[in-house]
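For this view, one protein chain was removed and the others were kept in their places.
After this line comes chain A, so read on.
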Amino acid sequence: MNILVVEDEPKAGNYLLNGLQELGYCVSLARDGVDGLHQALETPFDVIVLDVMMPKMDGWEVLRRLRKEADTPVLFLTARDDIADRIKGLELGADDYLIKPFSFAELVARLRTLTRRGPIREDEQLQIADLQIDVLKRRVTRADTRITLTNKEFALLHLFAAHHGQVLSRSLIASRVWDMNFDSDTNVVDVAVRRLRLKIDDPFQLKLIHSVRGIGYRFDTQP
């Protein structure tokens, strides 16, 4: 996946570049709006991460000019928690936004969603190692043992399994499983994951749910 990051803040630009490269993406970094627009028009990118507050040419202007030529998906970054600001961005043709400070895992998840082509194919059967999930019948078995889960536990497991190998942030989990789109001070997600582990992981040798310190959780056969 080809990603263009347009960010004038040096530290932010660097960590976005490194972080995304480490995940195996092909990343170009532009340090200002003029360069960003130039690169965006020269090279076909799969997605553009665009900071709004930039000297010389701000993100809105870049977006406005870019939209005349191309419809590359754009995710904009803003430091202003202002509804009018967000609406402006979306009206100018941006596809998504994140408010600073944001979690890196969240950014990665959003970028994946933006670049996903076609409708999401919901697997009816999921198999990870010896864990089997029948989505339609809501049946979970591991090593041929039937595991009974509550509705939310099932939703959480399904989310993990559908994104296995990816790091999921706590706020993303809260949003997808309970539809709670705000950062809560509580450790509800940790508690829910712990309870799921009790049923899915604890009785078995191979652990599937891994904590990723400081970010969230990863569902994987690899430790």
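Criterion: contacts are C-beta pairs under 8 Å (C-beta built on N, C-alpha and C of every residue); 3 or more make two chains touch, one makes a residue touch a chain; residues count from 1.
One rule holds for everything that comes next: contacts and distances are computed from a predicted model.
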| item | value |
| --- | --- |
| Per UniProt record, name of the chain withheld from view ["Multiple sugar transport system permease protein", "Sensor protein", "ABC transporter ATP-binding protein" or "Sarcosine oxidase subunit gamma family protein"] | "Sensor protein" |
| Residue among A:N14, A:T43, A:N187 or A:T221 that touches the chain left out of view | A:N187 |
| Absent chain, residues of chain A that touch it | 81, 83-84, 101, 103, 150-152, 174, 178-188, 191-192, 194-195, 213-215 |
